[in-house]
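One chain of protein is taken out of this complex; the other chains stay put.
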Amino acid sequence: MQEFIWLLPSFPLAGFLILVLTSGTLSRITVAVIGAGSIGLSFLVASIIAVQFLGSGDDYYIKEVWAWMSVGGFSPGFSFYLDGLSLVMMLIITGVGFLIHLYATGYMADDPSYSRFFSYMNLFIAAMLMLVLGDNLVLLYLGWEGVGLCSYLLIGFWYTKPENGYAARKAFVVTRVGDTSMAIGLFLLFAQLGTLNIQDMLHVAEVEWNIGSGLAIATTMLLLGGAVGKSAQLPLQTWLPDAMAGPTPISALIHAATMVTAGVYLIARTHVLFQLAPSVQLLVAWIGLITLLMAGFTALTQSDIKRILAFSTVSQIGYMFLGLGVGAWSAAIFHLMTHAFFKALLFLASGTVILSMHHEQSIFKMGGLRKALPVSFASFLIGSLALTAFPYTSGYFSKDEILLAALELDGPGIFLWAGGVLGAFFTGIYTFRLFFVVFFGETSGHPPEKEVGGWHMNGPLIVLMVLSIFGGFISIPVDAVFGHGESHEEHHVSALVHGFMVAVPLLGILVSYLCFHKKVFSIEKLMSYSISRRLHKFWHSGWGMDWLYDRVFVFPFLWLSRINHADLVDRFYGLIVEVSKSANKMVVKSQTGYLRWYAFIMALGLVALLLLGIIL
Amino acid sequence: MSSIPIEHGLVLSAILFAIGLIGVLTRRNIVFVLMSLEIMLNASGLAFIVAASRWGHAEGQVMFLMILTLAAAEVAVGLGLIIQMFRQFKTIDINVLSEMKG
Partner (left out) sequence: MILVYLISILFVGGLVAWLSERVDPNYPRIVALATVLIDLVVMISLLGVDPSSGGWVASVNADWIPRFGISFYFAADGLSLLLILLTGFLGVIAVGSAWDDIHEKTGFFYFNLLWTLAGVIGVFTALDLFLFFFFWEVMLIPMYFIIAIWGHENKNYAAMKFFIFTQVTGMLMLVSIIMLGYLHFLQMGMFSFNYHDLMKVEASGTIEYLMMLGFFVAFTTKLPSVPFHSWLPDAHSQAPTAGSVILAGILLKTGAYGLIRFAVPLFPESSLDFSPIAMGLAAFSILYCAKVAFAQTDIKRLIAYTSVSHMGFVTLGVYAWNELALQGAVMTMLAHGLSAAALFMLAGGLQHRIHTRNMQHMGGFWGKVPKMAVVAIFFSVAALGMPGLGNFIGEFLALLGAFQSNILFTVIAAFGLILASVYSLWVIQQVFQGEYKADKFEDSHLLDLNRREMIYFGAMMIGLIWMGMYPQSFLNLSEPVLIELLNNTQAVTAAVVRN
């Protein structure tokens, strides 16, 4: 069955083609069956392949479908590479992807562009599978750009609003900055190692490069550029919150569960290179830490339900980067998986809330919704607990492993650990702030009459709830991938430290409970100080990063475009034209139109010629 | 037979040519311009004759006959144009016809 791995991206691709070519002429039921069904089939095949692969005991499996191109030693193929890592990724993508598709059949039911929506979604899944299954970096790059395109199309799905288009373009261009860095990385890797096949490349690099060599640092920095772009980490994180302009299932699928974790996948996939460049690996950890803290603060100040979740996503991916940076590769991937479960759950539940509230997204216009929206309430409760790493939920296991690995790192490990724990504290606060404000307190505005839903919307929520609670007990088969990369002994930490780590998020929840539910501390009073107002504004704007980038990149570019609208180079040719025109004007003066003037000039010329003849 | 020195003939021809040229350059009446042109043509014809008689060649006289026919044709066309000009512009002043300037 493994040889049918090419079917995985083929089903969604076929779905995409059918939906595009019929261009909206199919009935909604048919579109839903094709759209969600293709992903379901992929998931089915993926599951069978997974069972077989794990049963076979092989470390990896390669299936070459066709040779893409072969030029002067450069021969990437359309080949799929299956190992523990891509297995986990493909199951997440098809599994969570299927649930979200199913949910979307209900969520988008009233949208006039139903078929267009599912065609993009299917294309996205196809591209994402290419990304994780490709056995060479070029194929990975194909998927990488493909998911970026789908992300662009889906963020700008409701295209009539210019701000959606802006958000979509911002997402594409900012990630493209990262992509370009990654592309240059590929050029460098090929120039140095002579291949872009991932496994070959890693082997050659291990043999030829010394630890800490300049080339290793350069290539990993360039790849890291790609990773931070896609995964919305510092300094390219600004696009993700704006990307919430897309429909909510998109936010769940692309901007929480799958695409934004592609950077984590990339680093994990090329972890051998990062091990050869310890300084860059440490940089990954610091980037993760700083991003997770910054995003945590920002999430505290947001009022849009989806933006809060978006910043929380940035923050959680920060944890994954932290894990990668401290060498806890499998823990990072583990967190990627659990995050996919609970964040998809949260986003989908927020979708139900938003739809029930008639597209209201501000949490302060909600309140007391736990009675009216029981399924969303349950989903949010479980999702939030998993997000804050409540003991024995899925998020607990994964975050714990990352932080423990950080603690065990010598040198800066203690700071990374402390920062991560602090982040967990803030996670508790902002997550439950959202939870308490939306579901408790007084009902404000117009409470919804009934919860939107149906089996195809609530079913995925229930499955994700189960996964969010028990997902931590799944063991991911990535040991063979990272085998020699990390230690596998149990983490030895004192019970005190462990207790502390469990307690901190709970403390965060408690603070949130006191502030936002019991109102023991008045937020209004806090906001009366100008310093806290300014801080709030600063954090709210995402630490002023957009402001900064506007001034450093966007405005100068626009200014340059404006002053050079008419192409400076053309002015030069215009100048030639002007010169010949004025020369023409001067010469034209001799054309008086008087016969005698011409005759005189002629005679003069004759005389001059004769004189010349005589003199010479 | 005493012959006139060639220089005399050529000087006469040159003087005639200059007179004609000055006429072309200074007259405004187009009929006079045409007449001045005739003088110039005849001046050059004279030069041919003088040269032919000096070296005893017939070509000079042939050339003069050519010039004669040319002059006749020129006068015919020229006068025709003048009549047309007079019809169109009611004048024979060439300064009026200075529209073809840049």
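Letters A and B name the chains as they come in the text, with residue numbers starting at 1 for each one.
By definition in this document, a contact is a pair of C-beta atoms (placed from the backbone, for glycine too) under 8 Å apart; a residue touches a chain by one contact, two chains touch by 3 or more.
If you're wondering where the values come from, they're calculated on a predicted model, not measured in any experiment.
Within the full complex, the chain left out of the display contacts the shown chains A.
Between the chain not shown and the residues A:Gln2, A:Ser47 or A:Thr180, the one that touches is A:Thr180. Here the missing chain is touched by one residue of A:Phe4, A:Phe364 or A:Phe557, and it is A:Phe557. The chain not shown here is touched by just one of A:Ala104, A:Val138, A:Leu193 or A:Leu409, and that residue is A:Val138. Across the interface with the omitted chain, chain A contributes residues 20, 23-24, 66-72, 74, 78, 138, 141-142, 144-146, 149, 152-153, 156, 159-160, 162, 164-166, 168-169, 172-173, 176-177, 179-180, 183-184, 186-188, 190-191, 557, 560-562, 564-565, 567, 569-570, 572-573.
As a working rule, only the chains that are shown with their structure count from here on.
Chain B has its Cα centroid 94 Å from the Cα centroid of chain A. Residues of chain B touching chain A in their complex: 21, 24-26, 33, 94-95, 97-102.
Contact residues of chain A toward chain B in the complex are 587-596, 599-600, 603.
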